[in-house]
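Left out: one protein chain. Kept in place: all the others.
Let's look at chain A:
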Amino acid sequence: MTDSLEQQKPVNIKAQLKNCRSKEETFKTLVTLSKTQPRLCAEDKTEDNKVKGCESAVWLIIVEKDGLRHFKADSDAKLMRGVLVAILSLVEGKTLADIQQMDLRAELAELNLSSYLTSSRNNGVLAILKKVKS
C-alpha cells in the first residue's frame, strides 16, 4: 500500500485495472488509485473548471506546454477521482492531435471501466472525455 500514495506510472495504472476480475476489485482499485491523485486547491475549483453533466462535482484543468497537454483534476467523489486517474493516465503529456485520434471509450472498456461509461454515470464520464479532447 505504501507506493499507492505516490504518483503511479501509467503502465502500472493500466495493469492494475486490467487485472481486476470483478466489479468489486475494480472498485477497490479505483479507491486506491484515487489516493494517488493530488487534490486541487480551492482556487482551482472554479465554476469554469467544472465539468458540466456529472452527478458528482468534477473539475478538470488543462495546461498546454510546448504543444503537449497536461491535466489536473479532482472530484468530490472518490471513485470519480479514481476514474480520473485512469483517464488522465491515457492522455497525460500527449498532443491534442494525438488525443483526438484515441478511442478513449474503448480504452476505458479495456480497463474494466465500461460500467462507468454506461448507466447514469455515463454522461459524466463522457463529458470528461469530451473536455479532454477539446
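FYI, a contact is a pair of C-beta atoms (placed from the backbone, for glycine too) under 8 Å apart; a residue touches a chain by one contact, two chains touch by 3 or more; residues count from 1.
The rule we apply is simple: contacts and distances are computed from a predicted model.
Peer 1: The complex has one chain missing from view, so what does its UniProt entry call it, picking from "Cysteine desulfurase", "Sugar ABC transporter ATP-binding protein", "Phosphate transport system permease protein" or "succinate dehydrogenase"?
Peer 2: Of the names offered in "Cysteine desulfurase", "Sugar ABC transporter ATP-binding protein", "Phosphate transport system permease protein" or "succinate dehydrogenase", the one UniProt assigns to the missing chain is "Cysteine desulfurase".
Peer 1: Looking at the whole complex, which of A:I13, A:L33, A:V51 or A:M80 touches the chain that is not displayed?
Peer 2: A:M80
Peer 1: Please output the residues of chain A touching the missing chain, sorted low to high.
Peer 2: That gives, for chain A, the contact residues 22-24, 26-28, 31, 55-56, 76-80, 121.
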